[in-house]
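Removed: one protein chain of the complex. Kept in place: all other protein chains.
Chains here go by letter, A, B and C, matching the order in which they are written, and residues are numbered from 1 within each.
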Amino acid sequence: MAERYSSFEKGGRRWLWQRITAAFLVVVLAFHFFLLHFVNHADEVSFLASSARMTDLTYYSLMVLFLITATFHGVNGVYNALENQGLSGTKKRVVKYTLIAASVVLVVQGIRTANAWAGLPTF
Amino acid sequence: MYEHDVIVVGAGGAGLRAAIAAQEEGADVAIVSKLHPVRSHTGAAEGGINAALREGDSWEDHAYDTMKGSDYLGDAPAIETLCKDSPKEVIQLEHWGMAFSREDDGRVSQRPFGGLSFPRTTYAGAETGHQLLHTMYEQLVKRGITVYDEWYVSDLAVTDEERPEDRTCHGVVAYDIQSGELSGFRAKEGVILATGGLGQVFEHTTNAVANTGDGVAMAYRAGVPIEDMEFIQFHPTSLPSTGVLISEGVRGEGGILYNAEGERFMYEYGYASNDGELASRDVVARAELNEVGEGRGIDDEYVHLDMRHLGEERITDRLENILHLAKDFEGVDGLEEPMPVKPGQHYAMGGIETDENGETCVGGLYAAGECACASVHGSNRLGGNALPELIVFGKRAGAHAAGKDLGTAEIETGQRGDYELGELDTPVQPGEVEPAGGEGDAVADGGVAAETGSGDGHDIVERAVVRERERVQSLMEKDDGVQHAEIRSDVQDSMTEHVNVFREEDGLKQALEDIAEARERYQDVFVKDPSRTFNTDLIQTLETRNILDLAEAITLGALARDEFRGAHWRAEHQERRDEEWLKHTMLSWNDGTPELWYKPVLLEGEDKEYEPKIRSY
Amino acid sequence: MSTQVPETETETEAETDVEHSEPLAPAQEERMRKKAEARADREERARREAAERADDDEDTYHLKVFRFDPEVEGKQEPRFDDFHVPYEKGMTVLDALIYARDTFDSSLTFRHSCRQAICGSDALFINGRQRLGCKTQLSDLDQPVRVEPLPHADVEKDLVVDMDHFYDQMEAVEPYFDADELPDGELEEQRQTRENREKVKMSTRCIWCGACMSSCNIAAGNNEYLGPAAINKAYRFAMDEREGEDRKQHRLNILEQENGVWRCQTQFSCTEVCPKDIPLTEHIQELKREAVKNNLKFW
């Protein structure tokens, strides 16, 4: 019997975080879109303008948090989708670590970019 | 070959309860069933379970009502056992989590039912059987009891001593429907038949397609007497087009029957001036057919059952399922319009003769549930009395088979001592086409007892397997002939025409002739589907054989009993004749030449004697 | 539909290289061959007649029924057979199948028993949707009525699928009542409020037909997912106040497994096909919230 639900990892926490990040993203993503497409038009982008926004600490933190939540939400979503297709065993482990690695790269690269604008060290 | 202490055939309410009881007594028990347990027809029961649970009610009252309902053809020891054990067993179900309807104080609800002097029908909406069946299956899962599901039991492995009373049952032969494997199941301590009803003998029935009376027919052919077969209950409220049942609960809650003229005929024409719609089922069924016969039916076929006045709230609370059934199967909205209803075959009061411990006269062979006849229902079953029968006698049979001492039974089984033989003038010779004759025919037809009485249980089962294998082989090997479906539907039609609510001598004789002809044709039956995987053609062909034997038994009983009692009505004899007929109609297969005999009714209870009275409602 | 496999009208023209799943005795093989021939003739005739009747008589229904048998020549390749069944008012898909079987081809195989939507044997894929044959009126369907076995399950033969996996999942949630303690007296019942019975009522209606499981894409993709019916079964007990707290805790632990409630992606198709109108998605969602609440307590 137990084998049917043998995986003793609880899925609940990730499920909940997926919802929490989603709720957060609704607000931030709307803000992001609005700011960069309606207030500032996309074709008017320049390093200076981006830089000006990023030096504001609140904006900087918000964007970093945005990046992290979006990455978690997106990557976790992808992982879930694969799991739903019955991915298991070694394959699943490989996928899991690949995704984690990709996320780390993404977040690091994102933070470096933000730092570049904010005039902070980019490692 | 599979081996267990106790083998239970059938997984409806009776079979499940028996298995649980046997296991509680420490036996290694297995269920063999042609349907997965939750598909059993017990799930279709709607109305409820009778049990004297409350202040003001008592098992004695329940017993009295049951005896009266039976028209004094029930055996008092069986009835009293039922009524005494029922409360405990119902509460047991509650303890197992069954989702009964509830009162405000949190106790289980009870409602009035036909023929009861107290509202003692415990229920779960209008889906009591479903809840009961699932609750018990859940307990089976909990206990890890082995179930061989989709195994069709085709014969019993019984020794062949001269007298059935000396025979012993060592197991069964079953056919794995999924794979086509035929295998023996040896039962070291006992076989319990719990195969349910035989509604498929009739064309219009509330019973499932799987209710072909296999257990009764198998036991009959193995020599066990079958009892009171002529008593078939026709339920007054089934939907005309499908036979789907509209529960008595509707009338219990206050539903009213109207004829085409809009008259409340149960009162208007004096069919049951006290209880009206809640009179016993046989009374209501006859009243309806009378109305139709007198030209006051609707479409010359049915009458109306109206529950609109109960109000939407009450209906959805207690009878919601009825709304769905009326809608899905007759296209009628019970909240908006009256529902068309007519009588349909519903229940077989008779069956395999057992005592109050569920034991038959063949050693190690038990029966419980609708296929058995301990005789609690006599000539007419009260609504809500079958489900308690399942749990009470299912449990007793299971426990007894597993070795529990339940005391000596008061009901005697088998042809013991002096018994009265019946005489019957039949137009054709009933029974086997070539009785006990050519080896080949017996094989093709199935069901004579094993060759010799010697050998241990293992050999007996092995031999039965070999015989069944030959029978299946021969059915499969024929390339042409008659298909069972034709035979089956002809018999069903004939039964519905001649052995219905109203029975006339000529009709009954006609039915016997039709059955004999069907038997002839069955000699040429063949299975067209060559596959061994899930061959339902084969299974149904085997079932049809059972239908033939039972149709004949019912008709023989009906012809013999020239009186009007309970569900059995004879045009020529419209009164109850207690001087002559306070006895059970018994039928023994007698290796292919059925023998009719009688056994007196036991009206003497524990501390009172039930005095036959006029049954009026 | 364009995606159907081509239909073969007769069985004899199928290729003769028989590859049985298990070796058959020569006698059996011979018998099968002979039967196949005899049958092909007769059925051809019956069907042709019926088709002719169909042309001049409007009152027939055209059924296309999925056929497959692992051991019968000509049926090893799945195909669709056509049946023209005379229509009577109130006829259901099950009635039509029974008619077709009893009149045209007795080897047509499907499970059925109660004819009243309570035994759960005849969940089928009818015109692209999981439905009970006995509860589906022909008059509600477009012709031709396409009848197939439940998707996402092994087909055993014709319309019969292997239900074992479904049963396993149902039984994996410990589907039995188990009160922490019972009232003392043998005749003393446990009390349950009307509200509580009302709460679990719908969940107790399940007839184990498997329609929901078959309709769920997640269950199709991931065999370890408990599936809507099993979760609903667990709901039935977890929400029953007669069982104690410990037991509920244990039930939530089962449901919280990775392949428990979290796999549900709220597709709602289970809820839509359930012949007993059980609000499955709602029950699953409620259990997710229960599980979250339950875990928050320990954070």
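The working rule: contacts are C-beta pairs under 8 Å (C-beta built on N, C-alpha and C of every residue); 3 or more make two chains touch, one makes a residue touch a chain.
Note that in this section contacts and distances are computed from a predicted model.
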Missing subunit (named according to UniProt) among the choices "ABC transporter permease", "Lysine biosynthesis protein LysW", "Succinate dehydrogenase, cytochrome b556 subunit" or "Oxidoreductase FAD/NAD(P)-binding domain protein": "Succinate dehydrogenase, cytochrome b556 subunit"
Chains on display which the left-out chain touches in the complete complex: A, C
Options A:V45, A:L65 or A:V94, residue touching the unrepresented chain: A:V45
Contact residue for the chain not shown (choose from C:D59, C:D140 or C:D154): C:D154
Selected from C:T103, C:N196, C:N253 or C:Q285 as touching the chain missing from the view: C:Q285
Contact footprint on chain C, counting only the chain that is left out: 1-5, 66, 68, 78, 128-129, 148, 151-155, 165, 217, 221-223, 265-269, 271-272, 279, 281-282, 285-286, 288-289
Residues of chain A (touch criterion as defined above) contacting the omitted chain: 19, 22-23, 25-26, 29-30, 33, 37-38, 41-43, 45-48, 50-51, 67, 70-71, 74-75, 77-78, 81, 86, 102, 106, 109-110, 112-113, 116-117, 119, 122
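Methods note: only the chains that are shown with their structure count from here on.
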Centre-of-Cα separation between chain C and chain A, whole angstrom: 41
Distance from the mean Cα position of chain B to that of chain A, given in whole angstrom: 66
Shared-contact residues (touching 2 or more other chains) in chain C: 171, 174
Complex contact set, residues of chain C against chain A: 168-169, 171-172, 174, 218, 221-226, 254, 256-260, 262-263, 265, 288, 291-292, 295
Chain B residues touching chain C - in the complex, by the definition given at the top: 35-36, 38-41, 43-44, 53, 87-88, 91, 94-97, 99-108, 125, 127, 130-131, 134-135, 138-139, 141-142, 178, 208-210, 241-245, 324-325, 328-331, 476-477, 479-480, 483, 485, 489, 527-537
Chain C residues touching chain B - in the complex, by the definition given at the top: 27-28, 31-32, 34-36, 38-39, 69-72, 75, 89-90, 101-103, 105-107, 109-121, 135, 137, 156-158, 160, 163, 167, 171, 174-179, 182-183, 186-194, 197, 200-201, 204-208, 237, 240, 242-243
